[in-house]
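This report concerns only the one structure given below.
Yeah, one chain of the complex is gone here, protein chain that is, but the others are all in their spots.
Per-chain numbering from 1; labels A and B assigned in written order.
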Amino acid sequence: MKPIVTSALVAMLGMFLSAHAAVGANAPISKATEACLKCHRSMSPGIVADWERSRMSRVTPTAAKSMIRKKRRVSFDEVPRELARVVVGCAECHTMNPKKHQDTFEHNGYQVHVVVTPEDCATCHPVERQQYQGNLMSHAYGNLQNNPVYRDLVDSVNGLQSFGDMKTTYRIPDHETDADSCFYCHGTVVKATSMKTRDTEQGEMSFPVLSGWPNQGVGRINPDGSKGACSACHTRHQFSIEMARKPYTCSECHKGPDVPAYKVYSVSKHGNIYSGVGKAWDYKAVPWTVGKDFTAPTCATCHASLVVSEEGETLAERTHQMNDRLSWRIFGLIYAHAHPDSPDTTIIKNKAGLPLPTELTGEPVTAFLIDAKEQGKRAKTMRRVCLACHSQGWVDGHFARFENTIKTTNEMTLTATKLLLSAWEKGAAKGLAQKDSIFNEAIEKKWVEQWLFFANSTRFASAMAGGDYGVFANGRWYMSRNIQEMCDWLELKLKKRQ
Amino acid sequence: MKPIVTSALVAMLGMFLSAHAAVGANAPISKATEACLKCHRSMSPGIVADWERSRMSRVTPTAAKSMIRKKRRVSFDEVPRELARVVVGCAECHTMNPKKHQDTFEHNGYQVHVVVTPEDCATCHPVERQQYQGNLMSHAYGNLQNNPVYRDLVDSVNGLQSFGDMKTTYRIPDHETDADSCFYCHGTVVKATSMKTRDTEQGEMSFPVLSGWPNQGVGRINPDGSKGACSACHTRHQFSIEMARKPYTCSECHKGPDVPAYKVYSVSKHGNIYSGVGKAWDYKAVPWTVGKDFTAPTCATCHASLVVSEEGETLAERTHQMNDRLSWRIFGLIYAHAHPDSPDTTIIKNKAGLPLPTELTGEPVTAFLIDAKEQGKRAKTMRRVCLACHSQGWVDGHFARFENTIKTTNEMTLTATKLLLSAWEKGAAKGLAQKDSIFNEAIEKKWVEQWLFFANSTRFASAMAGGDYGVFANGRWYMSRNIQEMCDWLELKLKKRQ
Partner (left out) sequence: MKPIVTSALVAMLGMFLSAHAAVGANAPISKATEACLKCHRSMSPGIVADWERSRMSRVTPTAAKSMIRKKRRVSFDEVPRELARVVVGCAECHTMNPKKHQDTFEHNGYQVHVVVTPEDCATCHPVERQQYQGNLMSHAYGNLQNNPVYRDLVDSVNGLQSFGDMKTTYRIPDHETDADSCFYCHGTVVKATSMKTRDTEQGEMSFPVLSGWPNQGVGRINPDGSKGACSACHTRHQFSIEMARKPYTCSECHKGPDVPAYKVYSVSKHGNIYSGVGKAWDYKAVPWTVGKDFTAPTCATCHASLVVSEEGETLAERTHQMNDRLSWRIFGLIYAHAHPDSPDTTIIKNKAGLPLPTELTGEPVTAFLIDAKEQGKRAKTMRRVCLACHSQGWVDGHFARFENTIKTTNEMTLTATKLLLSAWEKGAAKGLAQKDSIFNEAIEKKWVEQWLFFANSTRFASAMAGGDYGVFANGRWYMSRNIQEMCDWLELKLKKRQ
């Protein structure tokens, strides 16, 4: 339903429109939530209005579960009795599991916490939470922070530099900078550090002071110890499935030169169809029927949603483990490779002892990666979605070209790596052997751009048919240019040293 | 299903929809405007159609003023009697203040001018015009043209270069290039230079030839001596408040690497909500009610609009002085600093005698900048808007992080400045001491990018929570890389000279 009309029109047609809203028309709001609303309706009008537009405010868990399985948006077997027959309001989420929450505080007689977590959401959505735990994203904090190589990359990006005596010096970045930079998407550690008393319209009140807050990163470490933030994609407080299914949500973190998925999508034929005629689609239907509800995929269609055909066949099961339909991890760190087996990638060690999924020269560390059989299974799951609109020959041709691009971009990364190894060896830069950062010098940064920007961009363009992002828009042109510039630099630098 | 209705439907439901249009249903069009329409309906059909869709074509100033204050879109005390009871048509604007207009010409018996100016608009909107005069934007022409440092930057961008004898030479840019480049957004000087006679469908007619035309830059110098162009944001001839409130209008000038506000917004949570569900919002309501009319801010919400709560509380007064709610000027020239006190920044002089709001080494020139008290006042005005949807703790955390980012980006700019000073001092480049341009050499251009592109991008990303624009999309990654490359360059250059 796309309820845009003037209020006059809505009034006139109210009777025709009420079917949908009726689900929760008389659904009760808990006393606790009513207490919240009493003050917050005027103190936080935007949040309350959002919630009132949400499905949560109109549907009880019991009603949500009463649908046939494919239409269900909840996955619990049972919810606590006190939740079952009230709509999901402020208090239901913000007072859930109070003892697990290190940020719980007493607020007008309630044990309230600020940060709602996957553990809280799992009360009604346990299957989705379980899937998400297998998602690399849920480990986005630790996979960056606790991997010494990647953490060194963070330091080289966020660390302030000084200049003196013709030399630069890096400092370790402060927490606020980290939170404003890499961990904005990866997630911060959120903790209540103290209480603060403030004068409010209701008199003096005490509130927890949170460090690492605000943050909605996908791998946020929450005050109850859980990982992730459902609100990263299911934006509070409308929690609209329409938003989660539209590509703008993914663009929050997947638009930069390192991971230009949204940019690539937007110039792909799929993105063009979405932008051109997608306003007429139904983004709220569960399950999501190809051809009826939409005629080209958004990010969610291929990577997450329960997709069915008009004849009722399931083309893809819902998943919140985003690599469930992906055989290759094209976001090369440092090379594209088969997806890691565990979402916790800090456990990986290559032959050189580095916590990387490949050797520095590209060979995959197979013990920690999914095998060919699992790759085949995932590829098949994805192809089933493609085949809803494309012939087998089309799909075969597309993926053959894509796999070739994985190979060639890895080879262009290897050439850049060989240049870097040569620079280290000849003393033009300081690297692993000198126990120096491998990311802090100009030539090393050129090397990083080869894989993090240009090879990645080229692969995303290939995977989703995004034209120029594989050529002049951070694609092959830049890989080619970069190698020439690295070579030039090395030549000049060595000459200088003679 | 594509539920877009045809004119048949509109006709049928016309009676229900007419309340809105009724305001001006029988509002009279002046004879002068009728004379314009007679020919221009066929000669300029697009313009006339635009105007007919506009509120201006349906509402008389008297009717516009009859609303209660908060709903008013006009701010005059009184308008000339002949304007009061006709709608605002072609002639009302294009024959306003004919004697002040240097571009006035005789046209079918009327004294017509081409360029409608803020002075003209102020007849009905004097308060908005007054506010805009305090806006840095209204001085965008002079602040660039009449500041020798910034004008030198313009010359180094627009000036054609020749190459000979292994040296490059800059020429002074021509006016057309300036108008097509920097002054496209900043505004040109528009002047009638001569009259030209043309054969038209109505026979031979004379029209003024305008230099600097066309232009809709925010600081345009008009033929009546006024500054600015209301049409920069209130696009002629629909003058739709919907357009002014949507972020695309701001993107016309605020999307490039120097001031990537729109890009940052579009990947922020706010931008995501706007793109995902904003089609259902009411962009025309005055005042603009949070939660009811919209559920996430556009640029206008935070920076310009009259925003109220459903309970009628004013969260922010309307302003056309865009820094009214801003304590920091994050568009660093050269460093981020407290906003200038006067919109005319050519009056600023730092200790070194340069017309810059900071020293070359970053210290603010406090005498010309707003003080901490004024900064606090502006911050509070902005926070009031944030608090409509966010808790105090959220807002505090956000701005603490933002202020840290101002500090750290300034520090990274300082490091680049020190590298440049060292290059000048050691003779690797020619700078202030040599009375040479500080923008014309390769190393100087690297320095400019440090603050104009990378530090700015990082600050905009921090201010509006735009993820990767503070990291890999022209953010910290580039600040870090740039310093390493400047250092490398300096080393090679000095070695070469030995």
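The rule is short, and it goes like this: a contact is a pair of C-beta atoms (placed from the backbone, for glycine too) under 8 Å apart; a residue touches a chain by one contact, two chains touch by 3 or more.
Because the structure is predicted, anything quoted here is derived from the model rather than measured.
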item	value
Hidden partner chain, touching residue among A:D77, A:D165, A:D199 or A:E311	A:E311
Among B:A64, B:M137, B:I221 or B:C253, residue touching the chain not depicted	B:C253
Given A:V267, A:A300, A:L333 or A:I438, the one touching the chain that is not displayed	A:V267
Candidates B:S75, B:T104, B:S156 or B:S391 - the one touching the absent chain	B:S156
Absent-chain interface as seen on subunit A, which is shown	1-6, 13, 16-17, 19, 266-269, 271-273, 275-277, 279, 290-292, 295-296, 309-311, 313, 387-394, 397-398, 400-402, 404-405, 408, 411-412, 415, 418-419, 422, 461-462, 465, 467-473, 475-477, 480-481, 483-485, 487-488, 490-492, 495-496
Hidden partner chain, residues of subunit B it touches	1-6, 8-10, 12, 17, 41-50, 53, 114, 156-164, 166-168, 174, 176-177, 179-182, 184-185, 198, 207-210, 213-214, 216, 235, 238, 240, 242-243, 246, 248-249, 251-253, 255-258, 279, 440-442, 445, 452-453, 489, 492-493, 496
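Definition applied: only the chains that are shown with their structure count from here on.
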item	value
Computed distance of Cα centres, subunit B from subunit A, in Å	33
